[in-house]
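All protein chains but one are shown at their positions in the complex.
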Amino acid sequence: MPSPFIVRGLTALALAWAASGCQASPTAVESPAAAPDTTAAPSDATAAAPRLTSTELNLYAWSEYIPQDLLDAFAAEHGIRVNYDAFSSNEELLAKMQAGAAGYDVILPSDYMVTVMAKQGMLEPLDTSLLANFGNLDPQFVDRPYDPGNAYSVPYQWGTVGIAVDTAAVSTPVTAWADLWDPAFAQGLVMVDDEREVIGLTLMTLGHDRNSTDPAELEAAKARLAALKPNIRLFDSDSPKTALLAGEVKAGVVWNGEAALAHRENPAIAYVLPAEGCGIWFDNLAMPKDPPHKDAALAFIDFVLRPDMSMLITRDFPYSNPNAAGLAALAEAEPELYAAYMAYPATNPPAADLAKCQAIVDIGDALPLWDKLWTDVKSGE
Amino acid sequence: MTDARHAPGRGLRLYALLAYAYLYGPIAILVVYSFNQSKFGVAWTGFTLEWYAALWDDRFVREAARNTLIVAAASTALSTVIGTAAAVGLQRYRFPARRLTEASLYVPVVIPEVVMGIAMLAFFAQAFAWLNDALGFGWRLGLATITIAHVAFSVPFVTLTVRARLAGFDRRLEEAAMDLGADEWRTFTRVTLPLILPGVVAGALLAFTLSLDDYIITLFTAGPGSTTLPLRVYAMLRQAVTPKVNALSTLWVAVVFAALLLAQWVGRPPRAVAA
Partner (left out) sequence: MLQTIRERDDLKGLLLVGPIAFWLGLFLLVPLALMVVVSFADRGTYGDVVYRFSLDNYRALAAPEYARILGRSVEVAFWTTAMCMAAGYPLAYFIALSPPRRRWLLLFLVLVPFWTNFLIRIYAWMIILRSKGVLAAFLGAVGLLPGPAEAWFARIQLYTPGAVLVGMVYEFLPFMVLPLYASLEKLDLSLLDAAADLGARPWRAFARVTLPLSLPGIVAGSVLVFVPAMGMFVVPDLMGGAQTVLIGNLVNNQFLKARDWPLGAAASMVMLVLTLGVTLLYTRVFGSGEELVA
């Protein structure tokens, strides 16, 4: 018969462990921040650091995306406890907000999601004149079509979508999306499991707009994509680099960060910005409608834009930084890291490629059409 | 079932060994890779304890672990009690709407998680907005709503498992107890419960396991500051920090094994009640 002692022992141990975590957490907040070792001049905002009435900030963002040092510094400076809850896709964020979740102060949607959420009245208007550090952003990355005038959001990081190639396994040069159709890649490709990216690049190889809503163009893309299927070994959005690193595939359509991480592990993996034009994306700081701690939210957004904080983002994560002053601070504080950042096309694409890139735009009523196409191609024989 | 004549034969023992090897094969890999220097879990590149140190420093993971255990313990306790009562009721008695209750029991097993999660979130958001307005409550999403949702999807597992145990249960044992003067409650706790306990514990273990690992429904019913481990871990994996999660799983398995060993060593086995 059951041994309650097993259960008791288990519970006691588990609770003891959990309790230790519980006690440790407040000290983690109060402990002085690991001071960022930068020499960048403090901005006006630091000097003015206004007293906030809020004591809490609820952050809802991608996980492992905001440096711990930055969060600690913010907590220390403003005496605010930061709750950092994580989502893993834009669609999760949207579905949650759409169903009525409340209580978050700062969220981190990508470009097209800013449009969708703003159109649905889910975002709190953002007055950039209240952000002392807004001017630190590189002018080419503000006022983008997905959020004209930065009425709701400010860019946090950006990047591209291109082709990662294992140069040890591929002999012919890869320069364009169209090269993926080469029969030499039979069962040799990994693709992000994302209809907007994959159908989009197929449209580009046909010379169409990657955000096309024309049924005839989409029908043509369907046939073309079906022809690519024999080359695709797997779809994986979470970690396409793993299949590349494991040698399961020879090339793949990936986000720049994935390519940069894979390149670090295996230098033979190169990143190509395709001739037809690469994809480009932005992740943005924004506030959901009626945030409970709006003063803290604004203070946080401004804090992230500070050069000494912004450089921490690039120090910790392999994406591209829209903050010009932050990159300047990085050049001074960590010249080696800065040089590597500037030299690698995955983090700092050449201006010519950047000019050709095309962003995903929300296609509204045509999205179900795209999804049906995707379902058909995937479930077809 | 203590008769030595019926101890498992050699073939069965060998099979069981293979079955446990199948169950623990991936766990062994998971443990080994928690010591791997490579971030991406592809090739072995060298031994390190770095991921355990990183884990120790991560306050969000500690908070998530605590939340997960609170929810799992609370939802398991609730669904075990409610689910067992329902199993007894459904198996023993005829009453109005019995068939309907029985059918609705399968709904949480059948319904896609994402639908259940979104429906519950919409319901809670609406109900809270209304109650907070009307009565001045400050209710919001959090551990309580996660627990409510977990009970809803795990309770059928308890009920169905206990019913499998109750089927063919010999009611004469209870009648004998009653004839000997035990009241109904005493009969239940002294006779019925011990007899169905294997089913109850099996159901509770399934409920606990389900709660510990749920992602989608938790995602939608969680509020600020109530992130559980699966939520944290899924998001971490998207950003490629696998070994830290391996380290966490390894620690957790080690804790469970320590508890099991301790229990085997320290505790005298309770009297076996032959079923």
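We just call them A and B in the order they show up, numbering each chain from 1.
What we mean here is this: a contact is a pair of C-beta atoms (placed from the backbone, for glycine too) under 8 Å apart; a residue touches a chain by one contact, two chains touch by 3 or more.
The shown structure was predicted, so the numbers you read here are calculated from the model rather than taken from an experiment.
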Contact partner of the left-out chain, one of B:A77, B:M178 or B:A202: B:A202
Residue touching the undisplayed chain, where the options are B:A85, B:L131 or B:A176: B:A85
Chain A residues touching the omitted chain (full complex): 1-3, 6, 89, 91-92, 94-95, 98, 116, 119-120, 193, 195, 232-236, 242, 246-248, 362, 364-365, 367-368, 370-371, 374-376, 378-379
Residue numbers in chain B that touch the chain omitted from display: 1-3, 5-8, 12-13, 15-16, 19-20, 22-27, 29-30, 33, 41-42, 81-83, 85-86, 88-98, 101, 103-116, 118-120, 122-123, 148-149, 151-152, 155, 157, 159-165, 167-172, 195, 198-199, 201-203, 205-206, 209, 212-213, 215, 229-230, 233-234, 237, 242, 245-246, 248-249, 252-253, 256-257, 260, 264, 269, 272, 274-275
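One rule holds for everything that comes next: only the chains that are shown with their structure count from here on.
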Residues of chain B defined as touching chain A within the complex: 38-43, 57, 59-60, 62-63, 65-66, 69-70, 73, 118, 121-122, 124-126, 129, 140-141, 194, 197-198, 201, 219-220, 222-227, 231-232, 234-241, 255-256, 258-260, 262-263, 266-267, 269-273, 275
Parts of chain A lying in touch with chain B, wherever the complex brings them together: 1-6, 8-15, 17-19, 21-22, 24-25, 28-29, 58, 60, 62-65, 68, 83-89, 92, 95-96, 99-104, 238-239, 241-242, 245-246, 258, 261, 265
